[in-house]
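Below is one structure. I have some questions about it.
Just one protein chain is left out here, and the rest sit where they should.
What follows is chain A.
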Amino acid sequence: MIMPHTHSLLLVFFGQCFRICEMWRKAADSRVPLVRQMKDMPEPNMDYSNLRRQIISMKKSLFDQGYLDEQFNQLEELQDDSSPNFVEEVVALFFKDSSRLLTNIEQALEKHPQDFYRLDSLAHQFKGSGSSIGALRMKNECSMFKAHCSNRNLEGCRRSLQKMKREHATLKQKLETYFQLLRQVGPRERAVNSWK
């Protein structure tokens, strides 16, 4: 004997099953990931694959132009469902940390007499965290700066600092664009390294 409220529960249950089946069918038809269907995102296929092309192309150019190296791929490999924004988060920490270091270096350069030991140490920290996120050009410019420190070459340090600031700003802007593009793709789709 089925109680009345059980009966309506069963109806609701079957109704939901039907709805889910419909969604699966639609998803299979349009080849858009189910997660998008469920979120009611209206992007058709075309825009989505254009977006992916853009992201892949931007990443390739960042590598080709030497802004990033293999370590950046390592970071992307560490990103998953349990830590879906890991790369963006660690990059943000790098920029926060390195902005502080740039300010400290600038201040230290203007002190008389210059403490080249301290300047080298600051550049060393910068280089280390840059290397951890795969910021190749940044890392190389830090090496230049450190070389000038060893030679106690103040002018060299000053010039190098300007380059470091430019590289820093450029990389920051490029990565912000890159992450913005990535954010338009669903979180489940963000494993760039696994794309084709």
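FYI, contacts are C-beta pairs under 8 Å (C-beta built on N, C-alpha and C of every residue); 3 or more make two chains touch, one makes a residue touch a chain; residues count from 1.
Here is the rule we use: contacts and distances are computed from a predicted model.
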{"item": "Listed names \"AP complex subunit sigma\", \"Ras-related GTP-binding protein\", \"Response regulatory domain-containing protein\" or \"AP-2 complex subunit alpha\", with the criterion being the UniProt name of the chain not displayed", "value": "\"Response regulatory domain-containing protein\""}
{"item": "Option from A:74, A:140 or A:170 whose C-beta touches the chain left out", "value": "A:74"}
{"item": "Contact residue for the chain not shown (choose from A:56, A:90, A:109 or A:181)", "value": "A:90"}
{"item": "Contacts of chain A with the absent chain, listed as residue ranges", "value": "71, 74-75, 77-78, 80, 83, 86, 89-91, 93-94, 96-97, 121, 124-125, 127-129, 131-134"}
